[in-house]
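One structure is given below, encoded as structure tokens.
Left out: one protein chain. Kept in place: all the others.
So, subunit A:
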Amino acid sequence: MVCVEKLRELAWSGIPPYMRPDVWRLLLGYAPPNSDRRGGVLKRKRLEYLDCVSQYYDIPDTERSDDEINMLRQIAVDCPRTVPDVSFFQQAQVQKSLERILYTWAIRHPASGYVQGINDLVTPFLVVFLSEYLEGSVDSWSISDLSPDKISIIEADCYWCLSKLLDGMQDHYTFAQPGIQRLVFKLKEVVRRIDEPVSTHMEEQGLEFLQFAFRWFNCLLIREIPFHLITRLWDTYLAEGDALPDFLVYIFASFLLTWSDKLQKLDFQELVMFLQHLPTNNWTHQELEMVLSRAFMWHSMFNSSPSHLAN
């Protein structure tokens, strides 16, 4: 029996790569903490995914509605454009797996359906669950080394973990994405409390937080930092569990204010351009840890005393 609360505490600061697949499955509540039940539950869930694929994905277009055809088309447009800077994701079979996972998820979540950017969210799961079967760095992997059985197990795990992750953020991807709008507003408030000069400067320049932070929330920062740092970032995300949406606000405030001095020197157009292409290419774990620990600190300071944010 795993104590998930204890596991959250430990995982928050980073999980050793070899334990990551098991820990992520536990943190997301996909694998049960009771080790006697675990094998059986996972087996059943993986079969259920396969059933869904054959029921929804492996059918001719004539059996799909127009909306479903449109959705599949949109997913097919996006899969080749998913993390294109990592060559592994350019492999045709990887893109097919992505397509099956995304389409099956979208069909089973009609309130939102597929929204561009959700394709990015599958990629950390894919690399983590593939790492159970493939050795070395992602760049050297070839998915064709794996048997179809193994690939379907990995896909199933990605599917269920994506589902669990997004269950906690349902209104982030429904019409007009109110959940994201709410968090963007909260981010603006938190930044104002933490760094008045930056906040004032951005406001004077007419910069809206929605103009840059929308993508951050929509893709959970996958677009903004090097891919090799993403799994570490996600250790913290998943350790937060249900509290993740609120904590994202503090991570993103901390991320933004990494460039506090720089931002105050830029005018509107420079700000938009800078924030769209942040100079994180050479980031290492060190910069990321700094963002996370500052987020932790600000979260403890402000979240426990909401009156700090009141006016």
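Rule of thumb we're sticking to: a residue touches a chain if its C-beta (ideal position, glycine included) is under 8 Å from a C-beta of that chain, and two chains touch if they have at least 3 such contacts; residues count from 1.
As a convention for this text, contacts and distances are computed from a predicted model.
One subunit of the complex is not drawn; among "Ras-related protein RABA1f", "Elongator complex protein 5", "Glycine cleavage system H protein" or "E3 UFM1-protein ligase 1 isoform 1", its UniProt record names it "Ras-related protein RABA1f".
The residue touching the chain not shown here, chosen from A:50, A:146, A:219 or A:244, is A:219. Within the complete assembly, A:77 is the residue of A:10, A:47, A:77 or A:92 that touches the hidden chain.
Contact with the omitted chain, checked across A:116, A:205, A:280 or A:303, is made by A:116.
The chain not displayed touches subunit A at residues 73-74, 77-78, 81-85, 90, 113, 115-117, 119, 173, 175-177, 210-211, 214-215, 218-219, 223, 269, 272-273, 276.
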